[in-house]
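Here the complex is missing a single protein chain, while all its other protein chains stay put.
By letter and in written order, the chains are A, B and C; residue numbering begins at 1 in each of them.
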Amino acid sequence: MYSFKNDYAETAHPRILQAMIETNLEQDEGYGLDRHSENAKRSIAKRLGEFADKADVHFLCGGTQANLTAISAFLRPHEAVVAAETSHIFVHETGAVEATGHKILTVPTTDGKLSPERVEEVLEFHTDEHMVKPRLVKISDTTEIGPVYKLAELEKLSALCRRKGLFLYVDGARMGSALASEGNDVTLADLCRLTDAFYIGGTKNGAMIGEAMILCNDALKPDFRYHVKQKGGLLAKGRILGVQFEELFRDDLFFDLARRANVSAQTIAAALKKEGFGFLTDSPSNQIFPILPDSLIEKLQKEWAFYVWKKMDAKHSAVRLVTSWATTEDAVADFIQAVRA
Amino acid sequence: MYSFKNDYAETAHPRILQAMIETNLEQDEGYGLDRHSENAKRSIAKRLGEFADKADVHFLCGGTQANLTAISAFLRPHEAVVAAETSHIFVHETGAVEATGHKILTVPTTDGKLSPERVEEVLEFHTDEHMVKPRLVKISDTTEIGPVYKLAELEKLSALCRRKGLFLYVDGARMGSALASEGNDVTLADLCRLTDAFYIGGTKNGAMIGEAMILCNDALKPDFRYHVKQKGGLLAKGRILGVQFEELFRDDLFFDLARRANVSAQTIAAALKKEGFGFLTDSPSNQIFPILPDSLIEKLQKEWAFYVWKKMDAKHSAVRLVTSWATTEDAVADFIQAVRA
Amino acid sequence: MYSFKNDYAETAHPRILQAMIETNLEQDEGYGLDRHSENAKRSIAKRLGEFADKADVHFLCGGTQANLTAISAFLRPHEAVVAAETSHIFVHETGAVEATGHKILTVPTTDGKLSPERVEEVLEFHTDEHMVKPRLVKISDTTEIGPVYKLAELEKLSALCRRKGLFLYVDGARMGSALASEGNDVTLADLCRLTDAFYIGGTKNGAMIGEAMILCNDALKPDFRYHVKQKGGLLAKGRILGVQFEELFRDDLFFDLARRANVSAQTIAAALKKEGFGFLTDSPSNQIFPILPDSLIEKLQKEWAFYVWKKMDAKHSAVRLVTSWATTEDAVADFIQAVRA
Partner (left out) sequence: MYSFKNDYAETAHPRILQAMIETNLEQDEGYGLDRHSENAKRSIAKRLGEFADKADVHFLCGGTQANLTAISAFLRPHEAVVAAETSHIFVHETGAVEATGHKILTVPTTDGKLSPERVEEVLEFHTDEHMVKPRLVKISDTTEIGPVYKLAELEKLSALCRRKGLFLYVDGARMGSALASEGNDVTLADLCRLTDAFYIGGTKNGAMIGEAMILCNDALKPDFRYHVKQKGGLLAKGRILGVQFEELFRDDLFFDLARRANVSAQTIAAALKKEGFGFLTDSPSNQIFPILPDSLIEKLQKEWAFYVWKKMDAKHSAVRLVTSWATTEDAVADFIQAVRA
């Protein structure tokens, strides 16, 4: 049974483990103040173009932790988040954001992307103190259902947010896949320019654990480490996050791994298209959602693990196939073969 | 410069890293439902005597996260924690518990241990709905300043808690050191019998990251995973916690490492005693607090890193020396030599 | 300009003020432990049939306070509320429930009523610890848009809740209007039997301030006063709530006032129906939502204050007309006249 269930089925890229071994017995400072964390921050900052000297980088353990820490640090109690109805923070984080006191206002989408128009509708509805005050727009890139934001889309969303005094925050659990996707026209420097904060996911792209939060807006920087600590995210051995990101950004490893994951998914997607299958969304990333006959799904499930995502009609369902840097070429080839057969 | 600042200056015991490497490319379930986490839970459970089949084990990333997740899961909004004034959750967790809505009521101590008498005073003071309701007694073992609870002390505290309807919860960030300390008469099975929940710290005893929460009271078990997820502690690659605890409890590695840390600290302590120095507390664990002349401290600080803990008089201060499984015998010998010189 | 904007435009029924005057200089206990509060609780309890000796009664200041206090007292951190999309707690309480840490899961409705089918859909979707756990079903009676629950509807909803282990809680800001509405077949005793808690609104039915919370489920009773105090709802002069409810339930004043409000609204509704106008919802209560030509609305707004609720088409909108015990017969007659003219 080979798994396309998710992109966290294996531990870490071998270079990550190697770096762990090499630095293992060095004595270093705790709580992310070690040399490797500092070095990793510099390596990431170098990729931020004109924001290299300006952006603050912090390492966190996982996506839910990153989201709840950032959002609760950024907002006052009456302020709310605007997000897509399919948003991970709304559906799949066990109310982590609400548990810090903030409402999430959702808008329906077909592709998981927030449009300025839909955000404006939320703003128009929330007019006085009897309702929460929308203050932060949260998007995921890639979205939870595959698509990737284009630069023009981010520009428009950012312009709206600035005009309306909203923070723009990006959940980047799969940021690697987005940036490495075919046709992507967004850079990390663009993200710094257009958003107030975003994070770059390590867990789903080669690390065993770790997300790098980038604070771009000066107003959001003060005291961020207090929030990380208070929410339980400041690891005594913070070095293990530093060592990993140091390795991922030592060269282009981070981007190479993401590209490899995308290629695997897109190879399967291309083969399925050729066989005439449709897709729930148009995804250039490492998550694809082909619509297959239920009979085929049943057969495939005997040898492949994946999620059945959504019933489409009486005889068809969309499934979710996720690949990662660790997905083998054989697995991709075998799966395609199995579908064809 | 050699560091006695803390017990998390190195990454992990080599066997931990080796286990990571060996399991690295196995595909496994996410969120701690993998084979290694299951196996690690069984290995820990086996150490719990008659509670082997009863206690629930959950893995978390760090101490603050473990404490805030457990306490917020266990208490209703008006219920409060009773803890020592020196308690980590009260002083050094950036208000993590209060951020989940709960007050911490403190009692003064000299050794960091809570006594039943002091807890009773808190109960007697809190009599009606104008004050919070004390509901959970939180102790740390070892305490934050070195001492270790004796079985008789835990028995008395537990008896009080049961009589008064209070939960007894143990922060075990340094539980290994406590259990492996000279003269210890407490077992993990005793902890199951006497407390409602406790955690066994991995981070400070060989792991790179990870704490094992043991839920002993049936009433506290339902839905605990929801709380771990909501607070950001449910790692996608939960397997990395499982693999580590699997290795720590495969044989007696966990206890051996703790014993090694204790021996290093106690070797230094014995030498200092022999030189006539006194101590802030009577500590059998891996943290010792000798009282040294400020002039000596100044000299030592040129080659050794450690915290000056407390000014004792015009010319003396207590310092904190912490050892770990990674502390070298050379470092111990050199330090003793330096003091003598 | 006469106002049909809401049912809280005047202060209190004269008998309430008279009771305030008569008891003004009596010395009594603080925090709702006074004689009048005790007496008011007994008077309300007597109306609860077989639950007279069982239900707990608590007085609170207002609806948002009642809702946030009850919901945060009843739920554990990972548990969520299920409510109608139009629900006051979801839309018009500035995230008060989320501010206590709980997510509200909504379902769409046309009449503001929750159906068991829709609640079941929510339950089926929320299957594991990555999502919140639905635990409390919250309805409003009357709903926010006029309709009133029938006994059979409450029976079904209650049966589902009991089968699934959910609490059923009723926001009764306009409970008087619901119980006094034409065709109502629900009693306070039914509410005790079918729900876990509900409140009876005083503010919108004759009192100057005050809501009476009835706790029916034994499991929800312990320590409720702690929660009222913690959330800022335990008035030093709690007697002012007691005196008001004592008067409202001394005889049938509470029900008479509600009936009077309903009659005013229904008189207008009948006249508008006769003139051929339709309605957004079928409301037997003191809130009606006629659909009027925008041109007529514009004319009426010169002499009458009311909210335009919803654009229906290019030339028509639904408006909200609210009456109260204080609405004069002249105002009703004049308004009808104005529409006809």
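The working rule: a residue touches a chain if its C-beta (ideal position, glycine included) is under 8 Å from a C-beta of that chain, and two chains touch if they have at least 3 such contacts.
Everything numeric in this text was worked out from a predicted model, so none of it was measured.
Novice: I'm checking contacts with the chain that's been left out. Which of B:Arg47, B:His78 or B:Lys204 qualifies?
Specialist: Of all options in B:Arg47, B:His78 or B:Lys204, contact with the hidden chain holds for B:His78.
Novice: Among B:Arg15, B:Arg35, B:Lys103 or B:Lys299, which one touches the chain that has been omitted from the display?
Specialist: B:Lys103
Novice: Which of A:Gly62, A:Gly101 or A:Gly232 touches the chain that is not shown?
Specialist: Missing-chain contact among the listed residues: A:Gly101.
Novice: Using the touch rule from the top, list residues of subunit B that touch the missing partner.
Specialist: 77-78, 80, 91-95, 98-103, 129-132
Novice: I need the residue numbers on subunit C that touch the omitted chain, in ascending order.
Specialist: The missing chain touches subunit C at positions 2-3, 5-6, 8-12, 14, 17, 20-21, 23-30, 61-66, 68-69, 93-96, 99, 203-204, 208-209, 226, 229-237, 239-240, 243, 326.
Novice: Taking the full complex into account, what residues of subunit A touch the chain not shown?
Specialist: Those residues of subunit A that touch the unshown chain are 31, 72-73, 76-78, 100-101, 129-130, 132-133, 223, 225-230, 234.
Here, only the chains that are shown with their structure count from here on.
Novice: Tell me the shape of the graph of touching chains, choosing from line, ring, star, complete and other.
Specialist: Contact map by chain: complete.
Novice: So if I superpose subunit B on subunit C by CA, what angle comes out, to the nearest 5°?
Specialist: 180
Novice: Report the chain whose CA-based centre is farthest from the CA-based centre of subunit A.
Specialist: It is C.
Novice: Which of the chain pairs holds the record for C-beta pairs in contact?
Specialist: The chain pair with the largest number of C-beta contacts is A-B.
Novice: Would you kindly tell me how far, in whole Å, the mean C-alpha position of subunit C lies from that of subunit B?
Specialist: A distance of 50 Å separates the two centres.
Novice: When you check subunit A against every other chain, which residues touch at least two of them?
Specialist: Within subunit A, residues 93-95, 99 contact more than one other chain.
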